[in-house]
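For this depiction, one protein chain was excluded, whereas all remaining protein chains were kept in their positions.
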Amino acid sequence: MSAVAAKPQAGGAMNPTAMGVGVVMLLILLGICWYISPVAGLSVLIGVIIGGVLIGFGTHFVPVGGAPAAMGQAPGIATGVAMLAAGAGLAGLFGGAWAAEQGVVVAVITGGVGGGLMMAITCMMVNFVYVFGMGIPSASGKVAKDPITGDTQAEYKSQGTEGHGLPFVSFVGGVIGGILGGAGGTLIYVELLGLYEQALPGVMNVTAAQVMPIAVSAAGMFAVGLFLVNAVLTAYNITGTIEGPHDPKFKRWPRSIVASAVASALCGLVAVLLVVPLPI
Amino acid sequence: MEHIVFGIGITALTGALATVAGAAEDTESNIGSQGDPNSQVQLAPQMGFLHRIFNKAVAGEPPAYGLWCALGAGLAWAFMAMQTNPVLAIVLGCVLATFVQGVYATTAYVGRTASLAKFGQPVYVDILKSMTTVTMAHAFIAIFCTVTLCHLINAALGHPFPLPLLGLIWGIALGAAGSATGNPYYGKERQYQNQKFGAGVPISASGNIVRYAEAGERNSIDNGWFTAKIGGSASGICFGLIVFLELWRTIVFEAINPWYAIIVGVLMILIFTVVDRYIEVWARKNYGPYTVAKEADA
Partner (left out) sequence: MSVKVEVIEGGVPHNKILIAGVISTLVCIYLTYLNVLTGTEMFSFFGGIAVVAALIWGSHTIKVLCSYGIGTGVPSAGMIAFGSGVIAMMLATKFGILAPIVALVLAAIIGFILGYVSNNILNMKIPAMVQALTEMAVVGALSLMGFAALITGGFTFAGLTTGSISVMGMTLLTHQNSFLGGCLIAVAFLLGAIAIQHPFNATLGPGWKQDRMLMLTAECGFLSMIVAAIMSFALISAGSAIISLIVAIIGWAYTYQQYMVLSKRDAAAWLDSKPIPDVEGH
């Protein structure tokens, strides 16, 4: 999937002015929402922003190696970061949506556990194939010792490669990423579902039971759309590959928090406006 | 109580369907050489290694399978809305989705290979004719199983999401699980079969994929056979476990108390963590290091 040569760029640096502009944009969007719908809309928007930030932040934990990982040249999972995170998060959203009527807290935690479970199984099977199918032990290329287990990495790295497989810290990172992504996606979905269930009957002049399919689909589609936007923004932030929370690229996360917050606020405001009667 | 037993029965069926879907998905994506390993198939002619591998560059597996499964589910939903029998609707929907997949595969192969004309890589029409139907057949199995399990989740287990949305979700999850598990096996083990076993591919060997193999010039059907050895089954187990465990913990425990389902989920994560750690330690002990460990170096 990533078959593009990265051009030299100021990748890791932070840009304080832009971050400041981002925070200002966020406040403006929150202000607009407060003006239009102070109680219901604003709390939903804040929920959506938190959900989006969880997705964006959580994706940093997921170990993705891209095309080199598919050859055993780099550690991590050999898939694109946006879609792997989306896969785990959506599996979590699936579980969370089922628990939606049990309340926000239960639904979000269920979603998180669902996403984490998917990543745990996937990461375990990745190591399974590397070890039993290819005879290659896991090794990281970015640290001398695994931060969690203390295993030394250098001598288990084959010659000419940057490492391979999923060292334990990457596994844990993957699970955490799945948990945060699943929880974030479910939070967005539950907040929007609640809003639409309340407001759509009035807007469309039908009963609540009749409007359920619309509310579920609209909330689900917004959640999927926001998921992909946040995951792709994170992919841009880490320029495609990351080994996990121990990778130096992980330190770029503050940029992603601001970026995800702005993007989620904007898209969340649009989602809220769907049911707010506009003065036009 | 019967409600839970019925639920467990359906869950077992979806788990089985998911396992078949995962295995078929990985086999199909390796026959077509899709996803990250495809970068090597693209790179090889640029390094002078012309080949007869099917260069199917249709995005990565998660978005591609998200599309095929959502499309199959959407078409099935449309047919069911026209009062067609669900089984027939799902079959028709999946056939049409497979047709779309086949067309995308052919255009990708022809397009990428034509753009490599500068390096002399020919377009092999016979590869197009023989691989496309094989990859479509495996794709049909994967898509059909996934759409069926989505239909079961929606109709028999009562999930609120409509069928197309479930198709999108499980299609992307299928692609992610199959791609994660199967890609390194195909990419390293098969494409670079001539490299030393038990080590990653050194950067210097990039592009030097295997083109002449046990039955003359290697083509992608040989890769399908190879995937069935372990990559396919591993992907199948991965996706099957994901679907089965997610559904099982919900069906059995959520009715009693939703927090039990959460606790069971956390326990499952911990069990898989322990298993993974065991695998990692076993490899370190059994395979040993490549070089002698340097003295503690900061």
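The chains carry the letters A and B, assigned in the order they are written, with residues numbered from 1 in each.
Everything below uses one rule, namely that a residue touches a chain if its C-beta (ideal position, glycine included) is under 8 Å from a C-beta of that chain, and two chains touch if they have at least 3 such contacts.
Source: prediction; values computed, not measured.
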Contact partner of the left-out chain, one of B:Phe119, B:Phe197, B:Trp225 or B:Trp282: B:Phe119
Among B:Ala64, B:Ile90, B:Leu152 or B:Ile279, which one is in touch with the chain left out? B:Ala64
Mind listing the chain A residues that contact the chain we can't see here? 1-7, 9-15, 17-19, 21-22, 25, 67-68, 80-83, 86, 204, 206, 210-211, 213-214, 217-218, 220-222, 224-229, 231-233, 235-237, 239-240, 255-256, 258-259, 262-263, 266-267, 270-271, 273-274, 278
Touching residues (missing chain, whole complex) on chain B: 39, 42-43, 46, 48-52, 57-60, 63-64, 66-67, 70-71, 73-75, 77-79, 81-83, 96-97, 100, 103-104, 107-108, 110-126, 161-165, 167-168, 203, 206-207, 211-212, 217
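Going forward, only the chains that are shown with their structure count from here on.
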Residues of chain B touching chain A in the complex: 35-40, 42, 57, 59-63, 159-162, 165-166, 168-170, 172-173, 175-177, 179-189, 191-192, 197-206, 230-231, 234-235, 237-238, 241-242, 245-246, 250, 254, 258-259, 261-262, 265-266, 268-269, 272-273, 275-277, 279-280, 282-284, 287, 289-294, 297-298
The answer for chain A against chain B in the complex is residues 1-3, 66-67, 69-73, 77-80, 83-84, 86-88, 90-91, 93-95, 97-100, 102, 106, 109-110, 113-114, 116-118, 120-138, 144, 149, 151-152, 154-161, 163-168, 171-172, 175, 212-213, 216-217, 220-221, 224
